[in-house]
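As structure tokens, the structure follows; a few thoughts come after it.
Missing here: one protein chain of the complex. Every other protein chain is in place.
Just so it is clear, A, B and C label the chains in written order, and each chain counts residues from 1 on its own.
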Amino acid sequence: MVQRMLKSVVGIALACAFGGPAIAQDSKVADELAKYREALADGNPADLLEAKGEGLWAEKRGPKKASLEQCDMGLGPGKLEGAYAQLPRYFKDTGKVMDVESRLVHCMVTLQGFTQAEVTRQWFSKPGTESDIEALVTFIGAKSNGMKINVPATHPEEAKMAKMGEYIFYRRSGPQDFSCSICHGQEGKRIRLQELGNLTTKDGAGFAMKTWPSYRVSQGAVWTMQRRLIDCMRQARWPEPNYLADSIIALETYLQKTATGTVMETPGIKR
Amino acid sequence: MGNPMKIRAANKDGVTEVKVLVSHEMETGQRKDAAGAVVPAWFITELVAKHGDKTVLSAEFGPSVSKNPYLAFKFKGGAKGEKVTVSWKDNKGDSRTDEAAIG
Amino acid sequence: MNNQRRTVLKSGSGAALLGMLAAAGIITPGMALANWNKAAFDAKSMADTLKALGAGAPADSKDVQVTGPDIAENGAVVPVGVATSLPNVSMVAILVEKNPNALAATFTLPADTEANVQTRIKMGQTSNIYALVKSGDKFFMATKEIKVTLGGCGG
Partner (left out) sequence: MNLKFALFGALSLALTTPAVAQKSVEAPGGKYAKDAEQMFRASFRADNPKYWMTRLDQDETMKTCQQYRDNPPRPIGQKLEKLNAATIRYPVDGKLIGDWKEGEKLAAVGTGGHIGFIQPDPPGRVRGGNCYACHELAKKEVAYGTIGPSLHHFGKIRGNSDEIIKYAYDKIYNSNAFTACTNMPRFGLHSWLTPEQITHIVAFLMDPESPVNKD
């Protein structure tokens, strides 16, 4: 045992000795990557979706021919400035902790008269098929741009959701032994060339949460936080949780609570 | 007919810089869908930018221009409040025109 | 439809409405579109593409720059540009050597438009990017390699 440990000490020392040129190469890669990301930042296709979402928000739609302008995202009917940054939160009228997407769907059902199935059928876009939800969430998110994430989770139901989110964050299973924490529980790591961030700290969670919703160039679409987290689970080779599942809202509550205080920069654009 | 474009035009020292974001799928014709069928090509072929009545750029695109195309260029002239108009046409015959005021 | 119209109208632009009418086929778009150069865009190799563009074998020029990062985080969106200090530039083009069809885009530049254009292209793999420039009646070219990397979780 001790011998094995010593062996790995030697291994580490050697790796450090060989670390010099790798670092030089790495910093050049990092510079060029920064250049790539900077070039994308000016001209974010999410802006196109934000404009579409703004139109959808105000348009009279559904069996009740109503707009969403009376939708209460937590700060009162129609008050969108800063609402995204304060979700998920507990809503008295439903007796549930809801995130931006579950609340939006709730409004489309109650105010506009759509059925839940109608509203969520296209909860994410595919090439050639647009998603109203993506557009609306991009618009609602942008109304919190520049504001601080603020999910203290002080209501007992919110506190419980945050705790349950923490449980899921560390829960390992599947054929790769994955959990959220194995990639997102340490400082300064990256997967391939993408920085991962330690989501258990304010800085790490803040860095991750502040840019969503985000246009993903690899997907050619804006991803909402539900999409982001459900896809993490797909990548873990688990089955997909249902859209708007409580376990996703719990994870969001945990992450937003941890990120609280970070200034939003949304919509973002990333790989 | 697609969604509106986002056009920004700004004049500085007599030169107007134009940045355009177009909402378009730009399907290559080489991708397969989940069922394994080839998704037909669908992309913008031509785009023209005008300052007033004067053409300031005309472009031809192939399907390897990225989804939601982005374009930036500069022309001499242009004054605050004047219009820049951008039009595109795709291989299915769809087209669209939007405009913005130079800021 | 309605929401698009609303958004457009909100931006307060009459020409956007014109666009709506144009798209609806009520009026023809106010543009004189050139004929899309099918032969050039259908060509596979660099040589065939250059031929179809009437560029023959262009000379390399230090006065032509391909702008863009050395590394792309994803091949679906690679920011690239062409800039040149050569005089009387009437056309620039962007070619990707290893794409199935090399030609990505061509730009025709009237006299008052600067020879400095940026766009975003798809790259199937790491490849040389070529910027082609027509200055006077001569063609010039420059190249740069852009590395396309795999990213994220890998799937």
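Worth a mention:
Please note the rule applied: a residue touches a chain if its C-beta (ideal position, glycine included) is under 8 Å from a C-beta of that chain, and two chains touch if they have at least 3 such contacts.
On a predicted model such as this, the values are computed, not experimentally measured, just so you know.
Under the touch definition stated at the start, the shown chains contacted by the missing one in the entire complex are A, C. When the missing chain is restored to the complex, the residue among A:V119, A:I248 or A:I269 that touches it is A:I248. Considering the full assembly, A:C183 is the residue among A:L68, A:V119 or A:C183 that touches the omitted chain.
Listed residues C:L50, C:I71, C:V89 or C:I129: the one in touch with the omitted chain is C:I71. Listed here are the subunit C residues that touch the chain not shown: 71, 147, 149-151, 153-155. Residues of subunit A in touch with the missing chain: 1-2, 4-6, 8-9, 11-12, 14-15, 18-19, 22, 25, 29, 124, 160, 163-164, 166-179, 181-183, 185-186, 188-193, 196, 230-231, 234-235, 237-242, 245-248, 250.
Basically, only the chains that are shown with their structure count from here on.
Each chain gets a centre from the mean of its Cα atoms; for subunit A and subunit B, those two points are 30 Å apart. Computed centre separation for the pair subunit B/subunit C is 11 angstrom, with centres defined by C-alpha atoms.
Across the assembly, subunit B contributes residues 3-4, 66-67, 70, 72 that each touch 2 or more other chains. For subunit A, residues touching at least two other chains, in rising order: 43, 51-52, 217, 220. On the side of subunit C, the complex with subunit A involves touching residues 2-4, 6-7, 10, 68-74, 76-79, 120, 149-155.
Within the complex formed with subunit C, the residues of subunit B that make contact are 1-4, 15, 26, 28, 30, 45-46, 48, 50, 54-67, 69-77, 83, 85, 87, 89, 94-101.
By the touch criterion given at the top, residues 28-29, 32-33, 35-37, 39-40, 43, 51-52, 54-56, 58-59, 191-194, 217-218, 220, 235, 271 of subunit A touch subunit C in their complex.
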